Each structure stands twice: as structure tokens, then as C-alpha cells.
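Can you keep this structure in mind? I'll have questions shortly.
With one protein chain removed, the remaining protein chains of the complex are shown where they sit.
Coming up: chain A.
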Amino acid sequence: MNKRFISLWFRHLLTDWLTLRRPELKGVPFIITTPVQNRVVVTATNLLVEAQGVTVGMPAADAKAIVPDLVVIDEIPGQAAKLIKALGEWCIRYSPLVAADLPDGLILDVSGCAHLWGGERAYLKEIVTRLISKGYDVRGAMADTAGTAWAIARFGKIKPIIGPGMQTDALLTLPPAALRLEPAILERLQKLGFYTIKSFMGIGRSVLRRRFGQELLLRIDQALGNENEPLQLLHPVEPYTERLPCLEPIRTATAIEIAIKTLLENLCRRLQSEGMGMRTAILKGYRVDGRIIQAAIGTSKATHHTGHLFKLFELKIATLAPGLGIELFTLEAPKVEEVEPEQEALWSPEGCSLEDSSLTELLDKLANKIGAGNIHRYLPQERYWPEQSIKPALSVKDKPATTWRTGRPRPSLLLNRPEKIEVTFRLPDYPPMLFIYKGEVHHINKADGPERIEREWWADQGLHRDYYMIEDNEGRRYWLFRLGHYTDVESAWYLHGYFA
């Protein structure tokens, strides 16, 4: 899936927070300072002071000289990190993957989240306006990579949302500082006259590496998306995996069985404690000769039932070739869902329902051998066209939304494709008198119809069908139709099904 990131930049994080804590500071020029090597340095300013030319890193004495009625407040060490973490926790409502971007930002992995807020524009606007209304001066940007989003949030001037794959265009006009580089590299770039990213983007990689080191190339690659950038998430997602190293390489089926059982027991214990169940599981065996063998299973309902899962793997053991031996087994569950607690039936009817656990286990077993795509169940659909009157159910829990129609009889066998027949019939709308199918002549005794079924004009174009239920003189019942109206030119007749 296409990745999307949002970078949030809190421009006056500490001062905004202090203004919120102490409302009397509102409209008062103040700075936050910290002692660095025998002198006191400005670490944060509010908007009023900034407008008068005080910048971060300036000695506090100079700031006091510029702004006469300046309020100076001492910094609490570690306050910024604490604040960023708290804001990150608050942002979990927008995306589960939030990473702190110290000292003054957040990065959100928002892949697949934006549509829930009505598109990327509305999503970003919602986040930024909510934070601004809380009292934080924040800028946000969205892009395919965390690097580009970071750059646009801090240096972008045109638009905050960079479309998929547009990173290069967006970055070209920005200054090199947008690449999150070390001050020493920035200084060197400045000295050599590289004022925008465009000016050095075209230079060969080996030249850049020699002059500025590997870091510059890494940052460019991260911004463009050629290099993966790991994020330090506030709530890391712990994957559902288990490892089982073997003392000696394993070669026999029995040993593999034991390994699978051990892995499943460990994984299922964790799943059970969290109330989760797996839908898919992949077993990997790392062989002595360096090759990896694997087997995958899937279930139709989330489960942490070791016995059942083992039975599914049991069918796959024969496909695992141990070669010279397997050193390490891993079992991972990439798809995990919440398990619905099963209720013991106080009074169980004689029969059994679709959600019966033994039935779902049977279906899992069948699906793992012949493929889940070959198991179907159908629900009624409110459409008249015979081929479309049913739709496949997506899961065992699906219930029909409408009742099955009983008004008109439907054939018990339906041909996948209607087959052409030759007929003799009276004009214009009488049922046929006889028809020839596969060289056999059927004389028609009884008939019912026509039942006209129109095509769905919004879905496909074509002629309607006039269906007749007919019975020949031997009592065999068929479903025939004529395509379209009767015209002088030959009308096409088809056999579509057999009635019971």
C-alpha cells in the first residue's frame, strides 16, 4: 500500500504551553532560557518577542537589551520531550502509528487513514485546526515520506499536501536545511553556494559523498522514498511471531510436528491472553543449506485453538522438504483479529448452525486443501436477472439482507451459458410448439409464460429475455427464453435451465 505521512511542527511549543498554563502571560513578551557554559541562552521565544528579532540561541542579555520589558523564565529540563509525548498520545485518535520527532514535532504514519475523515485535505485540516484551537502554533504537511513531510511542514510555502510520487518537485526549491542535516554540513553547503536543494540534486552521488559524507545521501534518499526510514513509534506494534531454534538440525516429520505444536502453543497463549485470534499464519523453516521453506494456513474465523490450527498445519507438513535439516522455525500471524467469545449453549438444538465451530473448522480444512476461493455460499440479491439474483457471501457470519423470492419458479439446474436451440412457435408471443436441442426433438405439451426479465440498463446493454417454463410430452421440464422482441428476422431462442 502507498505510504502517507504527516509531519506536525510546533513552532512555539514551550511558550505556547506556558501561555496555556499561565494565562497572565498572554500578550506579554517572554522567553525561556537555560544556562549553557557560564552564560544564559534563549531556548524558546513567543511570537511577540520573535517579531522584534530575538532568536533561539541568542544570549539572554542581548534579548533583554532588545526588548525592555521582557519576562524571562527558566526552562524545566526534559519538558519539551514530555510535551511532545503527550501531544503524540493525543494524536493517536488520528492514526495508531505516531512517532515523536524531537525536539518540536510529530510524525504520523497515516497510510489508509485519510478517507475516514473525508479525504487528505479535510484530514490534515482537522488535525491542524484542532491543535491550533487548543492554543498551539502548529504547521502540518502530508507527503509520501516522512522526510518530505518534515521539509514541507517547516519550509514549504505553496501547499501542505504533496501528492503521491511528487516529492522531488516539492523539494527542489527548498533550502538544504529542509533535509534535516547536521549544522556542519549545512554550513559547508552554504559556503559553497548551494542555497537550494535543486543546486546540488543533479550532482553525482560519489562526488556528494566525498564532499559531504554519507549522511547527505541518506537524507536525500529518505526524503525521496528510496530509503526506508524507521520511526520510533510511541506505541510500537509488537508482531505476533514466535521463534524456535533447534539444538540439532531437524529432519523428520515427527520433529517438525513437535516444533509446530510448541510454536503454536506459545503463540496461542499470547493470543488468548489478549483476546485475539489468528486468521492467517505462516510457518518458516530456515534450513542448514541457507534456504527457507514455508507453509501458510488461513482460517475462516479468528481462532487461538491450538488443536485446530495444528490440524491445518498437519496437512502441509508433507510439503515441507527438510533437506539436510532445519535449524530454526518461526511462526508469524500476519492477520490477527479479535476472537468472539464462544457461548456454551445451555440448550442445544438437535441440528447445527453455520457458526458451529466444528463446521468452521471443517471449512478451514477444506479451504487449505482446495483453496478458499472454491468454497461458496450464496445470499439473495434484489435483482431479477437470473445470473445476478444471487451474490456470494463474504463470511460465514453473513446473513441474507432480503428473503429469497418465491413468487416465480426457478429451475433447479441452471446452465452457465444459455445454449442455443431451434424452435417452432406461433406468432407473436406464444410459447414454442417444439424445440430441438442436441439433435433431439421435444414436443411441447404444457407451457407457462412468458415472464419478461429486463436487463439492468444502468449496468449493461442488450436485449431483454422472455422466459417460458415448458414441459415436453415425456414430462421433462425446461426453462427457455427468447432474446428480445419477436421480429421478422430470426429470433434467437435459448435453453437456460432444467426444472425439477
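To be clear about the criterion, a residue touches a chain if its C-beta (ideal position, glycine included) is under 8 Å from a C-beta of that chain, and two chains touch if they have at least 3 such contacts; residues count from 1.
Keep this in mind: contacts and distances are computed from a predicted model.
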item: The complex's invisible chain, by UniProt name, from "ImuA family protein", "ABC transporter substrate-binding protein", "YwgA family protein" or "Dihydroxyacetone kinase subunit L"; value: "ImuA family protein"
item: Identified contact with the non-displayed chain, of A:S206, A:S273, A:N416 or A:T487; value: A:N416
item: Touching the absent chain when the full complex is considered, from A:P400, A:G462 or A:G484; value: A:P400
item: Sole contact to the chain not displayed, among A:D74, A:E89, A:E265 or A:D356; value: A:D356
item: Residue, one of A:T55, A:T424 or A:N473, that touches the chain absent here; value: A:N473
item: Residues of chain A in contact with the chain not shown; value: 349-354, 356-359, 361-363, 365-366, 369-370, 374-380, 386, 389-390, 393, 398-400, 404-406, 409-416, 445-448, 469-471, 473-477, 497-500
